[in-house]
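Reading through the structure tokens given below for one structure.
Missing here: one protein chain of the complex. Every other protein chain is in place.
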Amino acid sequence: MSSRSTTSSALTLTLGLAALVALGTTVALGLSLPQTVEQAHYSKLIAIHPGLAWASYVSFGVTAVASALWLLPRTRSRTWDLIAGSAAELGVLFTALTLVTGSIWGRPTWGVWWVWDARLTLSALMLALYLGYLALRRVPGDPDVTARRSAVAALLAVLVVPVNHFAVEWWRTLHQGRSLAQMTPQDDLDGEFIGAMLVGFLAMTLVFCWLLVHRYRVARLEADVEDEALDVALAERRREAERV
Amino acid sequence: MWRDAALVAGRDLRLELRSRVGMNQVAPFAVLVLVLFAFALDTEGGVLQRTAPGLFWVAVLLSALLAIQRSAGLDAPDGVRDALRLSGLDPAGVFLGKVAAVAVQLAALEVLLGVGVVVLYDVELGGLWTLLATAVTATVGLAAAGTLYGVLAAGLRVRETLLPLLLLPVVAPVLIAATRASEAALEGVALDVAPADWLRLLVVFAVIYVAFGVAAYGPLLEEA
Partner (left out) sequence: MDPAVHLRGAVCLLGRFPALAGADLDVDPGEVVLLRGPNGAGKTTLLRALAGLLPVTRGEAVVLGHDLVRDRKAVRPHVGYLGHSPGLYDDLTVRDNLRFWARAGRHELGDALDRAGVDARLHGVQVARLSAGQRRRVALAALLVRRPRLWLLDEPHAALDAPGRDLVDGLVRDAAAGGATVLVASHELDRARSLADRAVVVAGGTVEPEAANVA
């Protein structure tokens, strides 16, 4: 790492620039999209909402993979634990944004702020899972102990997601009677909508990477500070012994 | 492992018998939930009957939280945790034993709640085999997930507030699947998703958590 006073580097500057460009393009494309009959301006949200959802899944995946790597004795390293925690925080961010944009997008169609659509519900459950995971990480204690508990919780969550997915899909899509507004506006979309969506995917992925690098470095710095404090405590302890 | 599981299950159940927490606190709570639902919802117009499966499983879930907290709390004190680790008991066996004990308590609760629902909500029973299969698989899944998260949060002062937060999003699919399967059983309603699919989901859930618990309980017990 280049300097200790900031977490930026050539890597983050490049990433950040790329993310900015992609994001800018996404917004521009989004705003330039024509209004649809059903959703007026809100259809433009297709540029960022699916991208945000995608980023939340990416975050989730990174947390899971990093946790697995930490648990395997051969690859165990503090780095993976820090990455897992950082990615989870980003996951909360992206999931929350997904929910908010999804709600805003749906409002004109449904007339209400929330509907128990399969995807939104699944995102809400994932948010709850993430928050529980972060709460677990915050409990003070031995970092190895915290790392182990969190890693197990993260892997459990991975198993839970497909189960939740099926449960919620079946529950909502095949609910008898009620006709829900279809939450897949992608269905009858022209190329330009799909184009904007894909650029949005790219942009969000870049933003995620940029944020992850920074967040990880901050976490690493925090961990280093704690390690130094440990060495100080060790020395202090020995001096205590000499005083007796 | 099985011998240790039986030993631990016996111990937890004996503990329950001696302390009567289940009978004196959890069961009344469960019945209370049923009654409160009746107050909150319209008792005319068949609302209660239609929503009975959902209300039943919500009541089971809330009561399960209490039962799981209690089960996790038994082995939480430092002295007991140390002794457990020193004893040479197979941690997988300890896990299975605790799951079995919680499952038995939940089963008793479900019978009680079932009677409550039939009486208070005026529900007609039907499709008993499906109901039974649903109850068994859902119960095992809940017990396994609860015991696993119980040890995950064990030894933490915040265990009592953390456990519900951790557990509820995890057991949401059990609630969904069990309710839908029960509905199908009771009303003979042809759902687009067959009860067999829901049951399969419940079985998958139970298998995942039992397997994970058997593997992870030991390591999780370790960190002093």
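First chain written, first letter: the chains are A and B, and each begins at residue 1.
The rule is short, and it goes like this: a residue touches a chain if its C-beta (ideal position, glycine included) is under 8 Å from a C-beta of that chain, and two chains touch if they have at least 3 such contacts.
Bear in mind the structure is a predicted one, so any value in this text is a computation, not a measurement.
Only one residue from B:Asn24, B:Thr43, B:Ser87 or B:Thr161 touches the chain missing from this view: B:Ser87.
Between the chain not shown and the residues A:Leu13, A:Ile194 or A:Leu234, the one that touches is A:Leu234. Listed by residue number, the positions of chain B touching the unshown chain are 4, 7, 11, 14-15, 18-19, 74, 77-89, 224. The chain not displayed touches chain A at residues 140-143, 226, 229-230, 233-234, 237-244.
The rule is short, and it goes like this: only the chains that are shown with their structure count from here on.
Remark: chain A and chain B have CA centroids separated by 31 Å (rounded to whole angstrom).
By the touch rule above, chain A contacts chain B in their complex via residues 125-126, 128-129, 131-132, 135-136, 139, 141-142, 144-145, 148-149, 152-153, 155-157, 159-160, 163-164, 166-168, 170-171, 174, 176.
Against chain A, in their complex, chain B makes its touches with residues 148-149, 152-153, 156, 158, 162, 165-166, 168-170, 172-173, 176-177, 180, 189, 191-193, 197-198, 201, 204-205, 208, 212, 216, 219-220, 223.
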